[in-house]
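Yeah, one chain of the complex is gone here, protein chain that is, but the others are all in their spots.
And then chain A:
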Amino acid sequence: MSAPLLQVKAVETYYGNIRALNGVDVEVHRGEIVCLIGANGAGKSTLMMTICGSPQARTGAVMFEGEEITRMPTHEIARLRIAQSPEGRRIFPRMTVFENLQMGASLDNLKYFNEDVEKVFTLFPRLKERQAQRGGTLSGGEQQMLSIARALMARPKLLLLDEPSLGLAPLIVKGIFEAIKKLNKEEGLTVFLVEQNAFGALKLSDRGYVMVNGRVTMSGSGKELLANPEVRAAYLEGGRH
């Protein structure tokens, strides 16, 4: 197999003196959908942000296309076409939906904007209706769509999605997961996503990792993890107790 698109090697990340990531190893290959599941506070979002250099890993290395990016400033990492729809969506609240999308396309100076904006509007027709509205006035689901759409506008080689299903109605979650699958199939988009909705995420993904207390404790194909009794007990059937 060729070198992975993204490789996280023995990464440790700290907030002050608190260690949030404790030697994490993760690989994402071109064309894959990989998910990371785990409980609240396991360090999933920290890993997503560490990949983007905010905060930077204290030890270990983050490699992208074979180059080390561990100490690169965040905006330069973005220029390598790693786009993220981060935790909390982080829509610019006082910009319109359209302007938020323009921000996503700023790497290419809006060169492909018209073409790409049509694509994301087809993917999320709701955004087209809302394009002149301020980001802060959108509903949670619409903000989530906008956050993903904004990341897509950058024409990413690697799309990082932090809990795309958080707080959304099941039908919308289904729609978003279908959209991700479609982009992956049709455009070969590589996706690395963090999810609490373990069932949906594992079904969608080629491979998955399980994170506990800042450490990856298990990995395998989506199917394997879905069938794994430990995973089932901790993340899939937990709600029934």
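A few points about this structure:
In this text, a residue touches a chain if its C-beta (ideal position, glycine included) is under 8 Å from a C-beta of that chain, and two chains touch if they have at least 3 such contacts; residues count from 1.
The definition used in the following text is that contacts and distances are computed from a predicted model.
Missing chain, UniProt name from the options "Branched-chain amino acid ABC transporter permease", "NADH-quinone oxidoreductase subunit N", "Spore germination protein KA" or "Cysteine rich repeat protein": "Branched-chain amino acid ABC transporter permease". Interface note: of A:66, A:136 or A:170, the residue touching the hidden chain in the full complex is A:136. Although one chain is not drawn, the whole complex shows that of A:106, A:122 or A:221 it is A:106 that touches it. Residues 52, 54, 73-75, 78-79, 83-84, 86, 88, 90, 92-95, 99, 102-104, 106-107, 109-110, 136, 143, 150, 154 of chain A touch the missing chain (whole complex, contact as defined above).
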